[in-house]
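A single protein chain has been omitted from the complex, and every remaining protein chain is retained in its original position.
What follows is chain A.
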Amino acid sequence: MAYNSSSVNISVEAPIENQIQEITYDGQEIYQAPLTLSESLAKYAQKIDFSKALNEINVKKESGDTSDDNKSDTDSKDAFQSSLWPWDSVRNKLRNTYQEICVLADVLAIAKDKHYMVLDPVQQEPIDTKPMVQIYARKKALTGAASVLLTGAERLKNSQNEILRNRSTPDFHIELLRLRQNWRLKKVSNTIIGDLSYKTAGSKYAQSGMFEVTKAEEEEKASSPPSSPVPVSAPAKNNSSLRVTVPSELQGVAYIEVLCQKDHEDLCSANINLLGSAPATANPDVHWQQKLEAAQNVLFCKELFNQLAKEAVQLQAPIPHMVVGNQIMATVLPGIQLVIGLCHSTSSEKKSSQQSTPAPSKSDHDHVLEHSLHQLLREVHHKNTHHPFPHPSSAPLGPSKKRYLAGPMAADRYELLEMTQSETLLEQIIKQAQHFFMRMRTEYVLDTIAKEVKDPLISSHWNTLNSPTQSCVKINISTHGYDAVCRTPLVIHVGEKSLKCICRDGKVMHMSYEPQELRDLIFCHINQHQILAVQALAKTMGWQFLGNSNHLGLGTVEPLGNASSCLLASPIGDRLIAVRCEPQSGVQVSVAHSPRTDFFPSRLVTERKWEHLGGQFRDVRLEKMEGRNFLHKMELLMASLTSNS
């Protein structure tokens, strides 16, 4: 092999171990001799520091020997003054130790043997204790300790409060406690199951309302809809630490919509989505209380609608009820329909208005009837759980009190049959709707008549207290200014499909739901009132009442009711007034002189006395007379016809 010029030989040697003492002239190095074993031991011994040694070896020697050794050591020490002797420091340290040990041995000997010296205790002076000083000292110490503890506790409390305030989600267990205070919960193996149905309140509906309670995750991302351009803006609304899972058929919001509408020709094309213009869609981030309440409401509405639909199919009405999808249509009165529908919207569906006709506005929905429906179902629930007291001790709990007594009271089959018949929910709500319409119609008729007829005033007073199926109105027909003279009262009981009118004299008239009948009745009574008022007025004026007829058979046949009339004579008898009152056309008044003014004895009638047979009646034009109303005119007429002589 050829060595390149670039390669360099490198040799590796250990360095010289021993130091060079001198280098001779001929270049020979004289090394310092390495330390012998004893020399190296001496070197190491010099490094020992006896003052720091942990294990001190106590060597106890005899006092005689020790003193001798001491001397010999000192001699040996004097002999070698050279500081090169490495054992010098060791010897000194040992000697000091030995001295200490001798003193200790002497003291112990004196204490033990007591031969020549004795150790006597010296009475110490008693320490002067001042109690107050002690107390103050202790108090100060305690206050110091107390302040330390208090500051520590303050700090802990502050930190706890800080944590609580800053925490955005409340504790899971506190939330669970709140949940349990409002809803029924139970623990099933690993999960917490709740029940939001009305079963414990008396419902017999089959659908179960179970919901599950879970812990919400710590990291809740704000559920921003993907279509929104700004993803960050929506803050996390769900700030509770537990989450409830409601069954899918109970999610969302539902309510029962009740509409009363006039008949539509195209019943067959009733839109199923007509009632779908939805309630407010539920926010998915809503608090669990609202979610559970909404689900419970959905269950209640479903039960109610289910019950109504069942009854609508089973009942036999003169015009059958129709159940289409989520609507029930029942005929309340001819031409008026009651539509009950179940509006259920979940947040996932968005109902777009597809119907051609605009959906009925929210104002059409009858809140009163909806509330009535809710109350009716709750009443059914209540009856299922609350059986009337006293509970029988030896009979089944369920039948009504009347049924319990039917046996001992020997009720016959008709009574038993009556007990079994009960009204269904649909019938009840139809009755309420019917009454509502009857009331509206009666109000309308009375108001219209009051506006039309000014001469006798019609005032109607509705009773404040009424039931959903019956109301009462009192009507007063009186003339302005002559209330004390004559007043005609009427009472009308408004039922579900009929009206009952009771007059002052005890006559009872039953009317149907046609508003025209009530109108006719009121007009007839107005007619009667005029005649009665004239008679009463005549009495106060001193005029004599000669006769009257309530149902006059003379004159033209009236289209409505009968005409009535009365005949009055002045106080001295020289004037006669005849009044004829017709329901449609009004009043006619005629006046006559009693001794005829145009009596001339003729060949047939010769005597003067025949002039007292009544004279010609002449009509009075009431419209030309002065006077506010008919009675006023009559009063003025009577006053003018009364002569003093």
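Everything below uses one rule, namely that contacts are C-beta pairs under 8 Å (C-beta built on N, C-alpha and C of every residue); 3 or more make two chains touch, one makes a residue touch a chain; residues count from 1.
Heads up, the rule we're going with is that contacts and distances are computed from a predicted model.
Novice: I notice the complex is incomplete. Of the names "Mitochondrial import receptor subunit TOM40 homolog", "Trafficking protein particle complex subunit", "Mediator of RNA polymerase II transcription subunit 20" or "Protein ROOT INITIATION DEFECTIVE 3", which is the UniProt protein name for the chain that's not shown?
Specialist: UniProt lists the chain that is not shown as "Mediator of RNA polymerase II transcription subunit 20".
Novice: I'm checking contacts with the chain that's been left out. Which of A:Gly27, A:Pro390 or A:Gly407 qualifies?
Specialist: A:Gly407
Novice: Which is it among A:Ile23, A:Leu164 or A:Ala395 that touches the chain not included here?
Specialist: With A:Ile23, A:Leu164 or A:Ala395 as choices, the missing chain is touched by A:Ala395.
Novice: Hey, which chain A residues sit against the chain that's not shown?
Specialist: The missing chain touches chain A at positions 394-395, 403-404, 406-413, 416.
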